[in-house]
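So that we are looking at the same thing, I have put the structure below in structure tokens.
A single protein chain has been omitted from the complex, and every remaining protein chain is retained in its original position.
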Amino acid sequence: MSGNTFGKLFTVTTFGESHGPALGAIVDGCPPGIEICEADLQIDLDRRRPGTSRHTTQRREPDQVRILSGVFEGRTTGTSIGLLIENTDQRSKDYGKIKDQFRPAHADYTYHHKYGERDYRGGGRSSARETAMRVAAGAIAKKYLATQGVQVRGYLSQLGPIELEVKDWSLVDTNPFFCGDAARLEELEQYMDALRKEGDSVGAKVTVEATGVPVGLGEPVFDRIDAELAHGLMSINAVKGVEIGDGFAVVSQKGTEHRDEMTPQGFLSNHAGGVLGGITSGQTIRASIALKPTSSLRLPGRSIDVNGEAVEVITTGRHDPCVGIRATPIAEAMVALTLMDHLLRHRAQNADVKVETPVLREA
Amino acid sequence: MSGNTFGKLFTVTTFGESHGPALGAIVDGCPPGIEICEADLQIDLDRRRPGTSRHTTQRREPDQVRILSGVFEGRTTGTSIGLLIENTDQRSKDYGKIKDQFRPAHADYTYHHKYGERDYRGGGRSSARETAMRVAAGAIAKKYLATQGVQVRGYLSQLGPIELEVKDWSLVDTNPFFCGDAARLEELEQYMDALRKEGDSVGAKVTVEATGVPVGLGEPVFDRIDAELAHGLMSINAVKGVEIGDGFAVVSQKGTEHRDEMTPQGFLSNHAGGVLGGITSGQTIRASIALKPTSSLRLPGRSIDVNGEAVEVITTGRHDPCVGIRATPIAEAMVALTLMDHLLRHRAQNADVKVETPVLREA
Amino acid sequence: MSGNTFGKLFTVTTFGESHGPALGAIVDGCPPGIEICEADLQIDLDRRRPGTSRHTTQRREPDQVRILSGVFEGRTTGTSIGLLIENTDQRSKDYGKIKDQFRPAHADYTYHHKYGERDYRGGGRSSARETAMRVAAGAIAKKYLATQGVQVRGYLSQLGPIELEVKDWSLVDTNPFFCGDAARLEELEQYMDALRKEGDSVGAKVTVEATGVPVGLGEPVFDRIDAELAHGLMSINAVKGVEIGDGFAVVSQKGTEHRDEMTPQGFLSNHAGGVLGGITSGQTIRASIALKPTSSLRLPGRSIDVNGEAVEVITTGRHDPCVGIRATPIAEAMVALTLMDHLLRHRAQNADVKVETPVLREA
Partner (left out) sequence: MSGNTFGKLFTVTTFGESHGPALGAIVDGCPPGIEICEADLQIDLDRRRPGTSRHTTQRREPDQVRILSGVFEGRTTGTSIGLLIENTDQRSKDYGKIKDQFRPAHADYTYHHKYGERDYRGGGRSSARETAMRVAAGAIAKKYLATQGVQVRGYLSQLGPIELEVKDWSLVDTNPFFCGDAARLEELEQYMDALRKEGDSVGAKVTVEATGVPVGLGEPVFDRIDAELAHGLMSINAVKGVEIGDGFAVVSQKGTEHRDEMTPQGFLSNHAGGVLGGITSGQTIRASIALKPTSSLRLPGRSIDVNGEAVEVITTGRHDPCVGIRATPIAEAMVALTLMDHLLRHRAQNADVKVETPVLREA
């Protein structure tokens, strides 16, 4: 399997460049009989879409997705599902020097060396625009998972120096930051405005939770559920770190502090983030990602061109000063796709298993 | 592919329970003509082996590996390589209550629910003992990578609250901690002795570097090299977080601070950890992992048994108070296996690519 | 990896139902730098297209393929290639009883039981229409293989009782039968006309050859090149048998007769069909397939409906009386895709191999 496929049983294969004619995906292995329509996918696509606030780029793509196969009379048929989004914002443009320059912290330099050929327009394949198809496919996974009682939801847990908690989940989708704390919105607005004025960018942290996950998902020793979540989440543009449960905080924890004790009433804590030995425990899965600051800056940076000559790079045009702001639906999609794939993998091998021990939840 | 295989072209498939008759692995896709012998593998196996200091468990397995195929007259033949380590420390023992109890923070509970059946002796398949085969396979990858100028090496970068740097790489392999700073060894010894007396355990952080990596490894958009490294590293027992380059520090970095500028003389910094757009940049790859504290404690913990009844669990026998101490060779192995796999994957697709732009290294 | 993907490194994933909005494919792992355009793909699509003679169905689809990604300024970029053919012949139609009946020898019954849901229009996913995307993807493989000196070409080697040889390869593409013997065309025409009048159908045999194949392709022990060719060819609709080289004739051959002796001037025969031990020998690869007679007949057949009740099925509308007639470009595509995938797989592992023994061809 080449690099544009995610999953082993519920697989998503994508294509599409930032400024090419279209983006697309094929979702294979989807159980038949799921009610699904384009509007179901559009909900998450609209959440990810740029241009919906002054804090994100102004590219005004409708990102209208079409389902081209695998769904008949409103239900999945079990055959491969073709998805397509035509790029409508393909204004011809003079790319000038960008064509031959390597923007610092971008993939220009590595794509150039790897492939020799490169669609430099808007970053080509390395643009975060490809994540639209992850979100569309993830919406199908979410739809099925919901029928199994699994809910996947995320929020912005840190913006630069500002750490955030979810006080109210219903707030998360009502603001451009995916922030779950009304009291902090003003602070975020001001921070972003100052950042934009400065011409600089900043990193962010996004946290995703999955509730209602059945015990048993994950395929040790290599395809542990946490390893696969890490794979999926780290494959999102700009991600530099992944944590499960307490993540790096475990380094300085004591064993007595970290271990989640169990009683007949449930788990007494969830430092593990819902994973034990690489298998879901039935507790809430909690995963966080670190996103680096946007690399496209109007502040000049030193670089080289294709000839190895020194150049000064300035990125014009508007760019999100924090790519992390729009990452929440993408991170949710990757978590949903991973769980979906593992739900099917688990079921394949362990359909006959009968266990009488009760399943614990949080106490 | 089921969960006990790692890699797509250079694949490692493993088997073996902690107290079963043997551990084994099959390494497939190895290039022919590599000089390899059992002693090459034994070096890393001995680095990982328990019982070599008072800070690690006293299980005295020689962990003698045999090569059963794929090597003829001292060189790999390109056919699958069979590896075997017989378990010699299989003393029959009364497992008593352990059989029916779920130790907190262990995989007992999740294996029980997932499979119904479970080899409870010493943790069975979920024991860190399986990592021996990762280390053996990783040694083959290291051997080939070395012929390509790639070196993979790791060290303990934090033990509980004690943060560590490498002052001297040659020191790392001469102490049981994989510590690269002579001045801190005493502190580590004392911390561990206190911990053992206390009966508690603590977490750790291990950092791996790979130097001499060619530019171009990694298969976007899903099999980015950082995503695959995260997969491999997070699949190691007890790992709860993975960072590439600056990792979670990027959350509060500014774009001007994070971006690694380039000049004709090389990259001016390496916040990215050697990866841009999911593809190696030729800079040093730097990855860190967070390992949770050992779960086996003699301090009692609350849990349940297979009938859902409350029990108190005490783990007898000696256990490492910090599993992270022995994780360095394992983390190196996973990085080596990932790079090896991607070296082959890259070569498959891009063998014809000719690029005249010079490859930059650190300035 | 689900069932709609073919190949491991050069992968083709397809979607699309006979009467859905579109067919599509994603080709991943394609080497960068290959000159390719839509017209290159259209050539083979037009060869496969129905409605070009009175011997094939009259569905008049233009089958116009679009390349949506992975190609920039006329050359492949190494990123995934999106292909799309919109279905234009989607006349709304009354499907009447077909919806609930299982046509004998069709996939209606098995799809119904497997998935529960089924797009019954024109056979849905089980229609041979999906092979259009195989042909489009195969054209990309052919283009690359040609740059390596490999040529893949096929012909009709038997139609019902009429056995055929290639007397003139240039003739093959000039008649609707892919027949390479001018002297037999009249006989084929008459046989087909009689068959159509009769209302019955007949089977066929198609043979594909690949010349200029490098020695060394194939990955024993399971992914032998012959095993993979068999997989690809048997996956074509209506195929019931696959032969490599002499195929079933070997059953009654003696060892002295079958073995292809070698001299410094080359192989003295090619009973093996270019494969020894599952690896290409450098000789011409020869593979043949048996295609069953068309199942859609206007002559009534006994069957059941979704309720298990007896029904009589009559297929109206025009159908090819011999599906094998149009199978040649499809078989060529599967051979090309298999060789392409294995060229990359071989290169990945064995790039460093230097052998001084000369490569033999046919003497």
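The first chain written gets the first letter, and so on, giving A, B and C; residue counts start at 1 in each chain.
Assume contacts are C-beta pairs under 8 Å (C-beta built on N, C-alpha and C of every residue); 3 or more make two chains touch, one makes a residue touch a chain.
This is a predicted model, so every value here is computed, not measured.
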- For the chain that's been dropped from view, list the shown partners it touches. A, B, C
- Query: Which listed residue, B:K8, B:R184 or B:H271, touches the chain dropped from view?
  - Reply: B:K8
- Of C:D181, C:E219 or C:E332, which one is in contact with the hidden chain? C:E219
- Of the listed residues C:G24, C:G78, C:G138 or C:G160, which contacts the missing chain in the full complex? C:G160
- Contacts of chain C with the absent chain, listed as residue ranges: 1-6, 8, 14, 102, 104-107, 109-116, 125-126, 130, 158, 160-161, 200-205, 215-216, 218-224, 226-235, 237, 239-264, 268, 272-273, 276-282, 290-295, 297, 299, 301-304, 306-310, 321, 345-346, 349-350, 353-360
- Query: Which positions on chain B touch the chain that was left off?
  - Reply: 1-5, 8-11, 13-17, 20-24, 26, 28-29, 32-33, 66, 68-70, 72, 75-82, 84, 114-119, 124-125
- Item | Contacts of chain A with the absent chain, listed as residue ranges | 8-9, 29-33, 78-79, 220, 344-345, 347-353
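To be clear about the criterion, only the chains that are shown with their structure count from here on.
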- Query: For the two copies chain A and chain B, what is the rotation angle that overlays their Cα atoms, in steps of 5 degrees?
  - Reply: 180
- Note on the structure: Expressed in whole Å, how far the mean CA point of chain A lies from that of chain C is 38
- Query: At which residue positions does chain B touch at least two other chains?
  - Reply: 8, 220, 345, 349-350, 353
